[in-house]
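To start, I am sharing the structure in question, which I have written as structure tokens.
In this view, the complex is presented without one of its protein chains, the others remaining in place.
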Amino acid sequence: MGEIRCPMCGKSNPAESEVCQFCQARLIPLVFSPAKSEPPESVPDEIPAGIDAAPTGESDWLLDLRPDESIPGEELPVDFVVGGSEDGNAPLDETHTSADDVPDWLARLPGEWTKEAEAEPLSDWLKMETGETEQPPSKPAEVTDWLSQPLPDEGQVENTESEFELAPGEFPSWLEVFRPVGDEPQTVPARGTPESIESSGPLAGLSGVLSAEPDHARPRKSPTYSLKLRVSANQRTHADLLQGLIESEGRAQPLPQRRGISSQHVLRWAIACVLWGAVLWSVITGKQEAPLPAYTEETAEVNRLISQLPGEARVLLAFDYEPGLSAEMEAAATAVVDHLMLRGAYLTLVSTSPTGPILAERFLKNQTGHHYTSEVNYVNLGYIPGGAIGLLGFVENPQRMLPYTLDMVAAWESEAQPGLRALQGVQRMNDFEMLMVIVDDPDLARAWVEQVQPQLNEPDTLTSLVMVTSAQVEAVMRPYFEANPRQVHGFVFGLRGGAAYAQLTGRGELPRTYWGPYGFGLVVAALLILIGGLVLSSVSLLARSPQVKGEANQ
Amino acid sequence: MNQLELFGLIFVVVFFGLMLALAILSRTRPVRQFREIPAFTRLRHTIGLAVEAGNRLHLSIGRGKLTGPQSAVAFVGLTVLDRIARSTMVSDRPPVVTSGEGAITVLSQDSLRGAARAIGAQFDPLRGRLTGLTPFSYVAGALPVIYDEDVGANLFIGSFGSELALLNEAGERAGSLTLAGTDNLSGQAVLYATAEEPLIGEETYASGAYLGAGAMHIASLRTQDILRWVIISLILLGALLKLVGVL
Partner (left out) sequence: MKAPFYVAIAMAIGLIVLLGYFLHLDILVNLRIVLLEWAVILSAVALLVGTANLFYVHWRKFTTAQPNGFYSAVLIISFVITLVVVGWFGPTHAYSMWIFNNIQVPIEGSLMALLTVLLAFAGVRLFRRKPNLISILFIGTAILILFATGPLFGINLPGLSELRAWIAQVPAVAGARGILLGVALGTIATGLRVLMGADRPYGG
């Protein structure tokens, strides 16, 4: 056959194709070898009638993966059931299906593969075991090794058996006991022989006469036939193996025990101890004092912009980081926000993260030396729900999106109320003198820049956009800073940036405290990776080389 | 409409037109084979093994918000969920889905319900779970699923940051296969070092096409390829013009 039809789209493909050229559906079904099984957790009671088990659009390879027999409620033909046919003959291959055997959901699939499969002949040994000759079963897509081995045909089986056949007289006595009664040779005497003596009628007692009663009228024990199949040793082995497999399916398998302490565990613990130990030692002893890093252009730009802010400037401060990264972010932002507070800026706090508003409160409470109080020097407007869309909504109409503070106080100025001092005169984003975003996530940083930019691009806008980011955001943020015109007017990244800013302003205790241990930890981590990696790969290479030599010798 | 918006609209319209044209063409012309991505080959194999062995599949769709740019990769995760749920829902252990965002959790439950309805299996709404709202609480909530629920394979397809390393590590320690893809840059850097089968860059978005989710997925993948080459050409052209002083 030169072509094979796709069961999904119905188009013709070359016979050797594994997947459809049109829709990529798999043309040749996969068969997986059985592995351990576990007791079912929940099995539905029944399938509602008429439910399509093969939904449209499902690809072949997925359909093939579904175990046919596990579909509950599916009415399977009797001879399809693994474990034997109706008359209790030997079990067949699980994939053996005839036209009637195909489940409904499979039969509904378009295509011809089932018909083609049916045309494949059944292995000889299977024919013999099932006695099936009328309807050749389908050939499985893949068969296990032992099934694919050439099997002896009937003639060979006969010959094989005849080689081992013993003469009746040679049977040992213990074996004779097992001989079925029906196997005993019938000893009906031949007519006319001297041994045949008439036992009834007038000729009773005479030998060599015609019998008065026909043979079949005489009472005798009915013959019995052996139930023992005539199978070769090879077939017996295969059958036993198959039976073992089937029985093991229903047997509860012990759960695999989790491995105890391995070399990987030891390595993990060693790395953790070295890394944490180094940082802890550095923090406790304070011996790793190091000079703060030099500031860079983007950091200096932030400093310049804050220095140029007018007194009592309105600044929108977004706290968009997670508690897990609060250590890095607080160290990066401390000196910058401290500078803002020194300038007496009024702060409006927002966040697109549910934990952001609380992190903002925590941050401001840790800024000792400034007496910023809620609803006087700063306003916490809370959480902006809805991710980027929510952010867009806030940028376009902040009053509508967040009308109240975190303590449910009306925040914005209106005809009915004066509003809070930090937001007086602010109606839209352009009314803030500065937007500062403290952010740990590259996607969030991008979202802020992209949503805020259209507002900042409006003519006569003097609002600047400044970012304080995690070190991992640097690569994303830099193109916005280097663009012409700048989309981000300045940024401070990571602890390094925070420390550089602290050096610039001469303030900010947190980055100074962290800088030494941080640097020491980085060096230890780098050395660990370098030395550990070299040692591990050397050990691996050494372990591999004897194996390679051994294989080469073989 | 400013110049940038006009350019954006044209780009979207061209993208749409190309997708449609390629989808129509694929009905009459044979589709060329995709390049081999080992992760998907292994995924197919793993799904089969998990179904046969009665192991559970764990799909994590990440913490990308439905109302943000990360929704796209979350939709990819939902497409993968739909594909595997139809195959594994009737197995001994139906798949379990975790996510770190409320709306995505609701959608994952909806996908599971749809798959269950299509094949007549029982639907348990608690198979779709929200495990935490911050990155680390989400990971902390997903770890017990990996360790305690006899998971045979973990698929992490969605928006993840560097916290993905914790999930990969847990999967490895539990002895299950991990396949992961994310749109996040930090997440991808971490993936390369920690995952058995990482999906880097836009490979995650090809999941639907590689899992046979339909002609439109294939057409969109072809369109991405075409437009990628167009963008590369434009970048090179721009650089060249800049070099010679025209721009």
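We just call them A and B in the order they show up, numbering each chain from 1.
Basically, a contact is a pair of C-beta atoms (placed from the backbone, for glycine too) under 8 Å apart; a residue touches a chain by one contact, two chains touch by 3 or more.
Just so it is clear, the model here is predicted, and its values are computed rather than measured.
K.L.:
Thinking of the whole complex, not just what is shown, which of B:Ser26, B:Asn55, B:Ser87 or B:Gln188 touches the missing chain?
P.N.:
Counting the whole complex, the residue in contact with the absent chain is B:Gln188.
K.L.:
From the list A:Pro293, A:Pro398, A:Gly419 or A:Gly508, pick the residue that touches the absent chain.
P.N.:
The single option touching the absent chain is A:Pro293.
K.L.:
Decide which residue listed in B:Leu66, B:Ala174 or B:Leu211 touches the omitted chain of the complex.
P.N.:
Checking the options B:Leu66, B:Ala174 or B:Leu211, the one contacting the hidden chain is B:Leu66.
K.L.:
Among B:Ser60, B:Ser162 or B:Ser176, exactly one should touch the missing chain; which is it?
P.N.:
Touches the omitted chain: B:Ser162.
K.L.:
Touching residues of chain B against the unshown chain: what are they?
P.N.:
1, 5-6, 8-9, 11-12, 15-16, 19-20, 65-67, 69, 72-73, 75-76, 78-79, 82, 101-103, 105-107, 110-111, 113-114, 117, 125-126, 128-134, 136-137, 139-141, 144, 148, 162-163, 165-166, 169, 183, 185, 188, 190, 192-194, 200-202, 204-206, 208, 214, 216-217, 220-221, 223-224, 227-228, 231
K.L.:
Residues on chain A that touch the omitted chain in the whole complex?
P.N.:
Contact residues on chain A toward the absent chain are 267-268, 271-272, 275-276, 288, 290-291, 293, 296, 322-327, 354-355, 357-358, 361-362, 365, 374, 380, 385-387, 389-390, 392-393, 396, 401, 406-407, 471, 474-476, 478-479, 494, 496, 515-516, 518-523, 525-526, 528-530, 532-534, 536-537, 540.
In this text, only the chains that are shown with their structure count from here on.
K.L.:
So in the complex, the part of chain A that touches chain B is made up of which residues?
P.N.:
Going through chain A, the ones touching chain B are 8-9, 13, 19-26, 30, 32-44, 47-48, 51-53, 55, 57-67, 70-73, 255-256, 322-324, 353-355, 386-390, 441-443, 446-447, 472, 475-476.
K.L.:
Give every residue of chain B touching chain A within the complex, in rising order.
P.N.:
Contacts found on chain B: 26-27, 29-34, 44, 47-49, 51-55, 65-70, 83-84, 86-87, 90-94, 118-122, 124, 133-136, 150, 159, 161-163, 175, 183-186, 209-215, 218.
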